[in-house]
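Shown here: the complex without one of its protein chains, the others still in place.
And now, chain A:
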Amino acid sequence: MAAEGNAPKIFPSSHKTVVILDHSPFMAEACGQTVDFDILPKSRAAPGIIPLAPLAKSLWTCTVEAASEYARVVYDVYPPRSRDKLLKFVITDTEARSLNSWLEEEQSLSNVLQGLAVVGPPSDSDDAENCSVMHGLAMAVESLCEGSEKQLEHKASLSDPEEPVVNKGRVVCITTVKSQGHIQMLEECMQEAIVQHNKIAEAADKLPITHCELVLIHTVPVGADNNIQDQPNKEVSSLLSCEVHSVHSGRHIAAKLALLVQKHFHLTSTTITGIPMKEEQNASTSANYDVEILHSKDAHIEILKMGSTSQGYDSSGFACSKDSFGRETVILKWCTPKTNIVELQYCTGAYRITPADVNSRPSSCLTNFLLNGRAVMLEQPRKSGSKVISHMLASHGGEIFLHCLGTGRSPLEDPPSISEGSGGRVTDYRITDYGDFMKENRLMPYPAPQDGQILPEKEAIAVLERTTRYWPLVISDTIIFNMASHTDPLPTLITKAALTEDEVVECQKAIYHLVGMESRSEPLPIPAMGTRGKGPKRDEQYRQMWAELDTLLRAHASTSINHQKVLECLQEIRRPAEEAKESSRKAGKKEEVVVKEERVMTEQSTAELAWQEIQRYKAMSERERSDFERGNTNNDHFRHRQQTEVSSPPIKKLKTSLEDSQGKQQGGPPSLLAIWTSRINSKYNSRHCEFAGRLTAEGNKAELYVNLQKDGTNGTSDKPSGVKQEKRGP
């Protein structure tokens, strides 16, 4: 299997890499290549100006540049916050200095570059005799014995504290060796250092090295004699393997490290061809460019595996890139981007990328295009000419990802529509309401919870639990949610975790509004769907509405005391109806009244009870009404009245008397009820004929039910004082 050998292994050596840079005086030598940095544009090539002489880079400069590029690629593809791939830079001359540690905050290219600036270039005048790369190797081994954050977490998670942590690492050492024997000596030195440090590590609280891979890069100036041969990876011992790369400095060492970073970090290269870019000089035309990017090999797992069977895939998918350094790259073609790619793509993988040549003009054009929020599809070139879009480039939060798209046939093709399945024939789902519900329950990122704080995810579940306690799925199953303009803001407020006093009043206001509607016999928005025949009568509709509201408020009553208050408000208003039923049954006035459950009641009796209820409300005196609304119906005065009234004929009154009194009142919540009540009463008083008994009575108060007072013995004794009641007015 072609891809098998590339599969990532457990505890990879790439978790920790130490890069050793030789800082001995020899590295101050010129690298043998020069850079023309003073390019005079033709327009400015005035006579008399001689361009400055090209600059010579030192071996050190070339080494640092190549190593920085190695780090740039690693940190781009494996961001330090994931703490998966760590680099540590060590400078060695007469002693070894490390520029950073394994800690996440010290893992960045800028941190390394700053350290290198502090170290500065090597100087000819340094003590060459005492400089040795061995100092660096020893420090590298010591560093590898230090556990990374992830390794320490892993160690802590092991059930057996004695179980050794697999601690592998890699050392990339850039230096100039004198001879083959010198290499041998370095290997032995390294082996000895590992053995010694492992002994110390076991005693101290450190991690012994399980295996270390030494990558020795021997570099000489371009054009200089080089008598060191490349050596493939060989096992020096069970603890150490070693390989040698012999390269010229200048651009050669950079190319070598670019190749090694791919090998060391499971990366591969893709070249995107045919990217149209406008020319700076001639903006009307565009030329096509290629951009090479690096990313995890996994992004091409499909091509690699399919390539091995060469079925339908163009084997020329692997083409050699132009730099002739032996790097292979997969060619993908740029597809002209659509205006927006917002639809969800079936994406089997998303891997961070980095341009191979970060500051070339084509690269920065491409990256800026993507960072500005555009996405582009990439197509595989195939012999057959068929178009297969296999990848997508897009940025998310300032990072560019190569998305792998599913190219094979989908086993999900041609499924039955959801409308053919269970519940699919229902046509009156509350789609819009649930859409609003979803918008209200969108998620947002929160900072990590502090100790004792609830995880935001759990909070989200709690909110959904609260908001769905009563949530009818279809329009025909609900009345209160179909009349939002009347019930608002009660359904929204009641699902909150806590209600303020003001919000309780808001909810109560909504309930009173419904009471008002009922008293005016306003039609309820009952959907025609799902009802047979003429549908229930208006009184029945109101009864259903109250029952539904009761269900909703009951579901939330347990949330807090204030929620309970809202339910109590409803119950107080509804109690007269319940008690009226009770009494009417007891009185035996109605025939065949069966009160089994709320839901199974004959329409006639319900209608009549509801009628009586409305009438009673209208017939209340001012004080009774305010008692009623305050939910205080426990006084006997009130109860007496109820009991007697149901059996008495309803008082005729103008139905229009309440018509305009119910408009939504503006004003401070505490005084609202008073305003409302007084306004109703003023209208009320102006329109209806005063009760004859009251007109003749003293103080405008008629003594009612005189007979009852006389008959009942307990009625008068604990009758509360009316004055007292009025003091408790709002």
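Assume contacts are C-beta pairs under 8 Å (C-beta built on N, C-alpha and C of every residue); 3 or more make two chains touch, one makes a residue touch a chain; residues count from 1.
To be clear about the criterion, contacts and distances are computed from a predicted model.
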> If you look up the hidden chain in UniProt, what protein name do you find among "Integrator complex subunit 14", "Proteasome subunit beta", "NADH-ubiquinone oxidoreductase chain 4" or "Eukaryotic translation initiation factor 3 subunit C"?
Replying inline: "Integrator complex subunit 14"
>> So one chain is hidden, and I want to know which residue out of A:S246, A:T467 or A:T559 touches that hidden chain in the complete assembly.
In response: A:T467
> Thinking of the whole complex, not just what is shown, which of A:I20, A:V64 or A:C569 touches the missing chain?
Replying inline: A:V64
> Among A:L103, A:I200, A:A224 or A:V426, which residue is in touch with the absent chain?
Replying inline: A:V426
> Given the contact definition stated above, which residue among A:P164, A:P449 or A:P489 touches the chain not shown here?
Replying inline: A:P449
